[in-house]
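Note that one protein chain is taken out, while the other chains of the complex remain in position.
Per-chain numbering from 1; labels A, B and C assigned in written order.
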Amino acid sequence: MSYEIKINDRISNIEVLSREGNKFSILIDKRCYELDIVEVDKGVYSILHDCRSFNVELVEAKNSKSYHVNTLYETYEVEIIDAETKYLMNRRKDEGEDQNVISSPMPGKVVKILFKEGDLVKAGETVVIVSAMKMESEYKVKQDRKIKRILVKEGDTVNGDQPMVVIE
Amino acid sequence: MSYEIKINDRISNIEVLSREGNKFSILIDKRCYELDIVEVDKGVYSILHDCRSFNVELVEAKNSKSYHVNTLYETYEVEIIDAETKYLMNRRKDEGEDQNVISSPMPGKVVKILFKEGDLVKAGETVVIVSAMKMESEYKVKQDRKIKRILVKEGDTVNGDQPMVVIE
Amino acid sequence: MIKKVLVANRGEIAVRVMRSCRELGIESVAVYSEVDRKSMHVRYADDAVCIGPAPSSESYLRKDKIIEAAKLTGADAIHPGYGFLSENADFARMCEKEGIIFIGPSPYAIDTMGDKITARKTMIAAGVPVVPGTTEPIHDIKTAIDVIMKIGLPVMIKASAGGGGKGMRLVKNEEDIISAISGAKSEAKAAFGDDAVYIEKYISSPHHIEFQILGDKHGNIVHLFERECSVQRRHQKVVEETPSPIMTQEVRMKMGADAVAAARAVNYYGAGTIEFIVDDNLNYYFLEMNTRLQVEHPITERVVGVDLVKQQINVANGLPLAFKQEDLKQTGHAIEMRIYAEDPDNNFMPSPGVIKHIREPLGLGVRHDGYVYKGYEIPMYYDPMISKLIVWAETRDEAIARMKRALFAYKITGIKTSIPYLHRILEVPDFIKGRYNTHFIEENQQYLKKQNTSTERSIDMAAIAAFVDYITKLESLQTEPNTKQQLGNNWKDFGRKRSALRF
Partner (left out) sequence: MIKKVLVANRGEIAVRVMRSCRELGIESVAVYSEVDRKSMHVRYADDAVCIGPAPSSESYLRKDKIIEAAKLTGADAIHPGYGFLSENADFARMCEKEGIIFIGPSPYAIDTMGDKITARKTMIAAGVPVVPGTTEPIHDIKTAIDVIMKIGLPVMIKASAGGGGKGMRLVKNEEDIISAISGAKSEAKAAFGDDAVYIEKYISSPHHIEFQILGDKHGNIVHLFERECSVQRRHQKVVEETPSPIMTQEVRMKMGADAVAAARAVNYYGAGTIEFIVDDNLNYYFLEMNTRLQVEHPITERVVGVDLVKQQINVANGLPLAFKQEDLKQTGHAIEMRIYAEDPDNNFMPSPGVIKHIREPLGLGVRHDGYVYKGYEIPMYYDPMISKLIVWAETRDEAIARMKRALFAYKITGIKTSIPYLHRILEVPDFIKGRYNTHFIEENQQYLKKQNTSTERSIDMAAIAAFVDYITKLESLQTEPNTKQQLGNNWKDFGRKRSALRF
């Protein structure tokens, strides 16, 4: 069964042609790889291809189908696109969701919220300031926007990827 | 609810009197401990008692109720004795099970089996030889016995605690 | 003699101090904030006391609670580490008053060196060179010219009343002096209504070089040579090395003697650091003194072969230094790099979070001073430094190669770290040549930006690993759960099984 897989911005077709123990034959787009793949520790893979030794580390991202993937020098965002994901991606496109949310990419503390619900914000203005590890990060809007909902208050602790402000 | 717990050869009564987050009040025999207990990694516990910092590491042993426990300099075998365990312990006593089995305490390879089923073995004689890490270990009987069943054959790979020979 | 040391700090430095205590047979006490309950220093210590909520102002900076913890646990000494209360003279005084040994210099030395103006005056009196400049405003051109000729070019002329670059002139050539003074003066007059100016030596390519010193309570002071700390980002040191690649033995001896003189001027005891600003011609000027252990102390430990924390404790115990200046020498080359929980490819955004997996670099010539472990959550309240990688080798080139090897083997997942950025620093030609100053990072942006090293194959391998992980999960999900294996035989027999949970 063939899947679609998204690596950063590249979308590829991927399919396991055959498998015997840890020996895989995998087709990705038109490239066929004969591989020896073992998981040496939770999320840590050792892959041998043509005698070359690759180490790949996975951390599950927002759900069980998306990963942060580290190779020797690079980090990739990988997502397996199944029917569900496609559906969600389409819905997201239709509803314009997500682009309208200001989220904190890291855990931190909300230091300041500079607007209130209903306010109009000019492009480039800072909406919210989050502090983590003695550093403050400002979250701005790129275009003129209106504050629809504010989901946090000053002093709140937020997690990574937690939505803070909904704009329209 | 009070449990019985076996630490090496000591059997104690143990009970959580109260718990609030990671603060525990625990009664063991007649000793009451006020403790701050957190699991810092899977099976690795940090315990604070009267400002003293203890590090305890657990490895599950033969089932979910028994542990190998490492403290700073010591290793203990700990088993929680619930109704089931008591039942099994009694049955074991009645049937004389387990004492009649020669098991390998470590993974290894069966190098030699010196008797066959039905043979009579004299006290001190070696029944089976297992090899691991370039070292051979001999398993003997302490008293005159009869070989009831042989569960492995020469060349077999055995796991830790795997029964090899049943004697009577 | 000290029997039990409370370490008033957290993170790698707390663990590092406790290690030396353990080697000396001294017990250690950890203090921790509520979010640091699982922190390594709590696990490593013999005793541990909670001193308050996460914000430093409510815990690690609370002098009263720390003293209280020392009394509760019977600690007879306090080591402040670096940061937090390490350069707080009041805290040192409080310890003294409570009969607890403060492992650090006298409150007098902290105070004197802590105030920039007092420190500068003290250094001038001690004959230690400071950045030449006027201390009084100058109004007439002739005095200005005299002063400039005395200081020597280049100089910076600054409006006394000034700010924001107004009335500032950099003078490099003699023929520009008069026009520069006139220009600065008239600009200052126009902007601030006051034409007075200051003149200061301008150091165009400054190097930050510091000297480690050690003094005892018997008046003995030695230096342990220099550390080159010019690789800085936003005034934060990123790489430190010793010996400095620009140093000569002659200048080293002179600077060392001046560092000792600087320390002697405040009757210094304990470990301290004299920071100098140095130009390309190795003219050097006192910048400030850090009256504590530095983050980068391990490179000195490695090259000189001395455990600085043990020395601090010995001095606090009133012992004389065990060595004289002539006993000390530098062997080989050491480099330190600081690993931060931050995303170097996204404006160095801090990256707190849970360590999912960690593999620390090991082997010949590598020291790794850290405190995080698998499963540990790096809190968002403190400094993002998670560890320090220190390598030693016979030569600088070999040390660089070794550092690359160590960075290659250092794996952390779950958070972003500065490791890829540090890799890139080691590839910058100016760094390799040892020709760099404090402008290094800003001048080498083109080398330090994220390079695209992706090949089609490496992208494919990333995709394949994720895909295989996914389908393996899917398969195990579609198989009937094997509860028996997970929970041991006995659960099932007793019909307790509700479902199989991960624990």
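In this text, a contact is a pair of C-beta atoms (placed from the backbone, for glycine too) under 8 Å apart; a residue touches a chain by one contact, two chains touch by 3 or more.
Model, not experiment: these values are computed from the prediction.
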Next on the checklist: Can you tell me which of A:13, A:64 or A:159 touches the chain that was removed from the display?
Outcome noted: A:64
Next on the checklist: Given that one chain is not shown, which residue among A:27, A:48, A:111 or A:151 touches it?
Outcome noted: A:48
Item to check | Residues from chain A at the interface with the omitted partner, ascending | outcome: 22, 36, 38, 40-42, 46, 48, 51-53, 55, 60, 62-65, 83-85, 88
Checklist entry - When the complex is taken as a whole, what residues of chain B touch the one chain not shown? => result 3, 5, 7-8, 10, 12, 14, 16, 24, 26, 28, 31, 33, 35, 37, 39, 41-45, 47, 49, 54-59, 64-65, 67-76, 78, 80, 105-109, 131-135, 137, 157, 160
Next on the checklist: Even though one chain is hidden, which residues of chain C still touch it in the full complex?
Outcome noted: 15-16, 19-20, 22-25, 44, 298, 301, 305-307, 331-332, 359-360, 362-370, 373-374, 393-394, 398, 401-402, 404-405, 408-409, 472-473, 476-478, 480-481, 486-487, 491, 496-503
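Operating definition for what follows: only the chains that are shown with their structure count from here on.
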Checklist outcome for this item: Expressed in whole Å, how far the mean CA point of chain A lies from that of chain C is 33
Checklist entry - Distance-wise, how many Å sit between the C-alpha centres of chain A and chain B, to the nearest whole number? => result 45
Checklist entry - Taking each residue of chain A in turn, which ones touch at least two of the other chains? => result none
